[in-house]
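The complex is shown incomplete by one protein chain, all other protein chains being positioned as in the whole.
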Amino acid sequence: MSLRDHIDGLEGGHDSTGDPAFDREKAIALAVFLVPGMTLFGIFSVGPIVYSAVGSFFSWDAFTMQSFVGLDNWFRTFRDPLIVHWENIRQYRFPMGALTQNLLWVVLHVPISTLLGLGMALLFADLRGRRILRSMVFLGFTVPTIVIGLVLLFVYDPQAGVFNELLRVVGQGQLVRNWTQSPQVAIYALVAGGIWVQTGFNMLLYSSALSAIDPSLIESAKVDGAGPYRRFRDIIWPLVKPVTAVVVIMGIIWVMRVFDIVYAAGGTAGGPNHSYSVLGIEVYRAAFEPPIDYGKAMVVALVQLLIVAPLAAYIARMN
Amino acid sequence: MDGVSKYFDAGETVANYRLDLEVADGEFLVILGPSGCGKTTALRLIAGLETPSEGDIYFDDECVNRRSPSDRNVAMVFQNYALYPHMSVRENIAYPLKIRGIPPDERDRRIEEVTELLHIEGQVDKHPGELSGGQRQRVALARAIVREPSVFLLDEPLSNLDAKLRQEMRSELKRLQDELDITTIYVTHNQEEAMSMADNVVVMYRGTIQQIAPPEELYARPRTAWVARFIGSPPMNLFRGTRRNGAVDLGDAGTVTLDGVVGSDLEADTAAGDVSLGVRPEDLFISTDPPTDGNAIEGTVDTVEPLGEYALVNVSVNDQLVTVKVSDAGVERDDRVYLTFGDDDAYLYDENGELLTRTASAKTT
Partner (left out) sequence: MTEDNPFTPTEPSAETRAETGGQRYTPVDEIPDVAPSKELDWRTRIVAATPTAWRVLKYGVAIAVAVLWIVPFVGLFMASFRPLGEIIQGWWHLEGMTVTLENYRRAWSYQTAPMGRALFNTLIVTVPSVLVVMLLGAMAAYPFAKFEFPLKTTLFFLILLVMAAPPELVAMGNYNTLREIGLFDTYMGLILVHIGWGLGWVVLFLRNYLLGIPKELEEAARIDGASRYQIFRTIILPLSTPALVSVAVIQFTWVWNAFFFPLVFMRSPELYLAPQVLPLMRGRIQVEWGLMAAGSVLTMAAPVILFLLLERYYKRGMVAAVAD
């Protein structure tokens, strides 16, 4: 609505375009097109973000904003062992705090799923039935993530789980355990699940980048005498490299938002003794489970955004 | 390479059917045909981007069917140039050399040579995206030439350029080929390009070779009615008629005796059947009075198209439209006219479209 005011206010200023009646008509049209959508967008997306940004500097009584406390919430949050647990980090023992665990997830998940996605895109690129193969790998990405979490629970179950059965078959029976409930390894088990889902998405992005390469470039390289490895290194890779930035950043965004999988496996605690909690889980617990701590919830959610925002800006800059 | 010929025989039903083709060393061969006739497939077979389903391809005396393109020492210029967009011009040209492990000094020397040859010295540090169509074309050529390949393959290299540039590049390509003396196979659908550059032209139609001949011969002696219509602009006129008693009966338009006609065969004077009599528009003369001797075809003027340098007169002969190229029309619509031609300029094709040849013995008779 401030937008409409703004546009109406500018109405007279556009004399250069000529007929002022034309401008008025244009301004009204703009308002009609923009205002309904942008209002909802403002109220339910931008507004709450601003609210959180402001609220993170205030003290809270449950859901009610109290007084300005400066960086108090921020300091408190970063000292909270649930977010960063320095002592356990030094001993490399879980729980290390949601922020650390979330970042560890990024470090493992993103490179592996990127490489797997690229590898599969290359593998499937010229096979017959590639559409079916790709759909099979991509299927996980269309399934509700909460189901993914439950499937992981099932896969890693000591009795009914196919993963443990696999261990028994290859003679590693001593490793059999309930993977999602063992504090020191559970996070890796869940990261593997995340990779399982995201590889399909990365493969899709790489596949479309590969199919956008003019086949005559590859043929030209063949005639020039390049073997499969040189063709990949000199032609294919440089041409799909820009997609890698997108793949990596989308991966980071996805992992920083991960919530459902952890919730399914470990509830709102984020596993036994919070051993694989992530930032999203901490926000939920702080905001909606007693004792309610809106200030901390807002700080943690902002941290999630701050980690991702520069990357998103980088993607935006690329275009 | 010396004393060499390449023997090429491939069969691929849809694209190419049993092609026999031989290219001499240093020859400039143009494969000419309408789109979809299989000429590009033929080129890709030579390059090794396709494998023949039948038949063998020889380089010198060696069968290269199973060899990969990189082992054939061929260079190819693609229709869209296929310049690597992420490399500078210099890197593009250097790429085939780099792959072959040629040391950097040598590489630089050869790049310099070839860029000078093609007048693109100023562009070496640019990326393909910054170049004009003609410059890209030159870079693609440079990348192919720098290799010093034994065969140089060009797939419609000029089709993406505008008319003026195309003409320029045409003569440049011809010059380059003369200078470098590399065996060149050039694919095009543009007959002007083919005629102006080739040592030999291969005319292809629906996957087969219609005729292999030097440009002059192609024009002067098209082997089939199809080639006759394809080469030359406007295309050759074909009068449909029936052959009997050493003459072609054109119905109401008159009768043409075959005595001196190039394609006639005295031996077969008694032969009968449906034939086509072909005469090029530029070999037809037009007159309003019936000529006293020789052959004449009667018709009515349909339209006159003055084109400055010359005029085209479309004459309706037995419901067939015939084009005549004259320097000065002098006739008008609905005029009754007679078309005459020299016996040497007429060709006779049988119902299959094959040229009926006069045997040497027939000539002496």
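Things worth noting here:
We call the chains A and B, going by the order they appear; numbering starts again at 1 in every chain.
Quick note on the criterion: a residue touches a chain if its C-beta (ideal position, glycine included) is under 8 Å from a C-beta of that chain, and two chains touch if they have at least 3 such contacts.
What you see is a predicted model; the values in this text were computed from it and never measured.
When the omitted chain is restored, the residue from A:L99, A:L118, A:A221 or A:M256 that touches it is A:M256. The omitted chain makes contact with just one of the residues B:V74, B:I145, B:I209 or B:V317: B:I209. Among A:V155, A:L217 or A:I236, only A:V155 touches the chain left out of the display. For subunit A, the residues in touch with the chain missing from this view are 3, 6-7, 10, 25-26, 29-30, 32-34, 36-38, 40-41, 43-52, 55, 63, 120, 123-124, 127, 131-133, 135-140, 142-147, 149-155, 157, 159-160, 162, 165, 196, 199-201, 204-205, 208, 243, 246, 250, 253, 256-257, 259-260, 263-264, 267, 279-280, 283-284, 287-288, 294, 297-298, 300-302, 304-305, 308-309, 311-313, 316, 319.
Simple rule for what comes next: only the chains that are shown with their structure count from here on.
Rounded to a whole number, the gap between the C-alpha centres of subunit A and subunit B is 59 angstrom. By the touch rule above, subunit B contacts subunit A in their complex via residues 47-49, 68-70, 74-76, 78-80, 82, 84-87, 95-96, 99-100, 143, 147, 153.
Subunit A contributes residues 214, 216-217, 219-227, 230, 234-235, 238-239 to its touches with subunit B in the complex.
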